[in-house]
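With one protein chain withheld, the remaining protein chains of the complex are depicted in position.
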Amino acid sequence: MPKVTIDDISIEVPEGTTILEAARMIGGDIVPPAMCYYSHLQGTGGYCRTCIVQVTQGSEKDPRPMPKPVASCRTTVMDGMVVKNTTSPELLEARAGVVEFLLINHPLDCPVCDQAGECHLQDLGYDHGKLETRSEFPRREFEPIDIGPHIKLHMNRCILCYRCVKVADQLTDGRCHGVISRGEASEISTYIEQAIDNDFSGNMIDVCPVGALTDRTFRFKSRVWYTKPVDAHRDCPTCSGKVRLWFQGDDVIRVTSRKDEYGEVTTGPEGNPEWICNTCRFDTKSVHDWEIEGPSHIQRQSVISANHYESLKALKVTTERMYDANPHGTKVDLGEGALDPNNESK
Amino acid sequence: MSAKILLALDHIEGIASLPVYAQHGGYAVLKKVLSDISPQQVVEEVKISGLRGRGGAGFPTGLKWSFLARPEGVPRYLVCNADESEPGTFKDRYLMERNPHLMIEGMIISSYGLGANTAYIYIRGEYFYIARILEKAIKEAYAAGYLGKNILNSGFDLDLHVHVGAGAYICGEETALLESLEGKRGNPRIKPPFPAVQGLYNCPTVVNNSETLAAVVPILDKGGAAYAAIGIGKSTGTKLISASGHINRPGVYEIELGIPVEEFIYSDEYCGGIRNGKKLKAVVAGGSSVPILPADLILKTAEGAPRLMSYESLAEGGFQTGTMMGSGGFIVMDEDTSIVKNLYTFARFYHHESCGQCSPCREGTGWMERILHKILDGHGSITDIDLLWDIQKNIDGKTICPLGEAAAWPVASAIRHFRSEFEEYVLNPHLIEDVKHYYRLQTT
Partner (left out) sequence: MHNMNETNMTSQSQLQFSEARMAEIRELLTHYPENQSRSALIPILHMAQSDFGGWLSVPVMDYVASVLNLLPIQVYEVASFYSMFNLKPVGNYLIEVCRTSSCWLCGAEDITAHLENKLGIKVGQTTADGLFTLKAVECLGSCGTAPMMQVGANYYENLTISKVDSILEELKKENKYSRYC
């Protein structure tokens, strides 16, 4: 198995693993951000350029560095490869440049965007962007359109990751939307006014890293950080039936697939992505239709976890642990992992 | 061999037709190759010749050929890149229009060497009338038994087709070209895999420029070593140069690589000097993508040695003081030329031609054009010049394909060598006469 070193951490990975996947196996801060790559969709990645890394040693056999930064999502690991991500100031500077490009035409309408709070472009901007824009020109503008009864397309927000096109290609029959025009004028479109409607079209919303494709049944209902995600399932004849219900009070106001820490749909026991069908997503919003499994695990850094939705259960455990850790002390650092439900079982 | 190799016959009346081409020795090399030379030897001769890709990248052709995967039972393809679209370049058009059979003969020999039984000429859509010339020539070649099954009883089969594009500079990038040939948008593919392993229809494919493939004929005629004897150092053979701009004799010239740039610009055999007795201001030596150089640096290197028309000499000094051979699109600008406006036309070009697939190029090319437009309109500021510099730096090397670099380098070089002119535009726009056309400071 080839061994790769990323930001001074070495790992052995199966043949054919990409740098990005190897970094995810290591985990933590060294994982490059990825806006267009999606492991469950074939042929994604390489477009957004946010996951670029510096390869300072190509391989054991050919130690020459790669002359330019490479897209980690599309570059396969070689034995003895040495990669720099967060340890290369030049690379971070280059990534900031990419982020700037992604933002010069973005409307920055987060206050009215349903994606806010779970938007990868927001995260990217916080983690890798600059404080101010240097572009003074009018932004590209499109009218928001309804593509079918369930999905709203805000092309202004799109970063052209192509994920939704791949979903339509790989999950549904008869794709009827795609990328139209070229260059800066490129847009996601059906070209003619047409509804995108098939059993799995809703997954386009889940793979969209920004607020370009949003759920019309959830539109302006709430901010995601005011809602409480709960994992649930049902016996669905069409899909895995494994979903995340988003509660506001006692009402389910949104249904999505379950996502992992990289924002991708979780996988089932056989490694199959747990895509969900439109019936589960749009038409099954009574709590009685679902078997509740418990609060969803949301990454601590996400704004969604700030509302302590896992509060009661988690707090009890946390209090005990705090006491265990420091029975005589007065000040306990409520730090890393304190509210992490993964710790509950320990 | 004389310096006139590819254009040796271009003046002959009717050379585009097969009988006339044959009268002047046409297809004799093909006959010799098919009867006396093995495919491996063809590749070997091209390697020995030192021929480098004439489309712009200058990659050794023989080496590129040697990368071609040869799995059993999988077809291999040769594709001629006739999507000539680099501003300042029109030599392939000239070559194909005047002497289509030379390139076709080169393609048959190359296909034989590579073991390809199907070959395509991907030609830019705007050259429709040349596609017709090529189709006619191909028909003649089929009729004469130079194409089709069992060519000249050699047992070698080859089908050759012309495929027209529809207006997209990006299709000159070989993987975008293959996408386009497959009936898709001209989005460059992410490499690896390279076309030599997975090219057209996922099969091993070689993509070569028209001029490169034409050069295979003289190489197999006289031998790789004889070809390598022409030229200078690693710049072997001859190169077609498209000369345009403010010169007395614009046109396509075949030069022996290594002649002085000064000779090329001022000799009556080539450009014939600057039009209207003006002085030389700057040259874009290899098509719009390569760095622009001011007169002193294009005529002489920073060390003061005469600059030569060769891959190495043009590149001497790196991007600080040198440029590149590129596609050989030689654009000459006289003393009155606005470098800023010329750069604007380039920036507008790259903005128009970006495929939009990856973010730095999609977003950055339009941004650069807008800033240049603002500067030309007299509303620029010094920070705009610095911003332009930053944008090109952030595009350079961050994109899927070389269009990013192609858009970045002209901006970087224009600012590097002509910063004072940019400053003049932003500080004293009212002093610049006729900003839209020329750059001339008012004297009063």
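In this document, chain identifiers A and B correspond to the written order of the chains, with residue numbering beginning at 1 in each.
Keep in mind that, in the parts below, a contact is a pair of C-beta atoms (placed from the backbone, for glycine too) under 8 Å apart; a residue touches a chain by one contact, two chains touch by 3 or more.
Quick caveat: nothing in here was measured; it's all calculated off a predicted structure.
Put simply, the hidden chain is in touch with A, B once you look at the whole complex.
Of the candidate positions B:G56, B:P100, B:G165 or B:G404, contact with the hidden chain is made by B:G165. Note on the undisplayed chain: of the listed residues B:G125, B:G145 or B:P192, the one touching it is B:G125. Shown as candidates are B:I15, B:L34, B:A196 or B:V284; the residue that touches the absent chain is B:V284.
Note on the undisplayed chain: of the listed residues A:R24, A:R74, A:H177 or A:R281, the one touching it is A:H177. Interface residues of subunit B with the unshown chain, by the touch rule above, are 75, 84-90, 92-93, 120, 124-129, 159, 161, 163-169, 180-186, 201, 242-246, 250-252, 284, 288, 329, 331, 333, 337, 341-342, 345-346, 348-349, 352-353, 355, 436-437.
For subunit A, the residues touching the chain absent from view are 174-182, 190-192.
Going forward, only the chains that are shown with their structure count from here on.
Inter-chain spacing, taken between the CA centroids of subunit A and subunit B, is 42 Å.
By the touch criterion given at the top, residues 168, 185, 190, 192, 351-360, 362-367, 370, 387, 390, 393-394, 397-400 of subunit B touch subunit A in their complex.
Considering their complex, residues 45-50, 52, 67-69, 71, 74, 76, 94, 97-98, 100-102, 104-105, 134-135, 137, 159-160, 179, 181-186 of subunit A touch subunit B.
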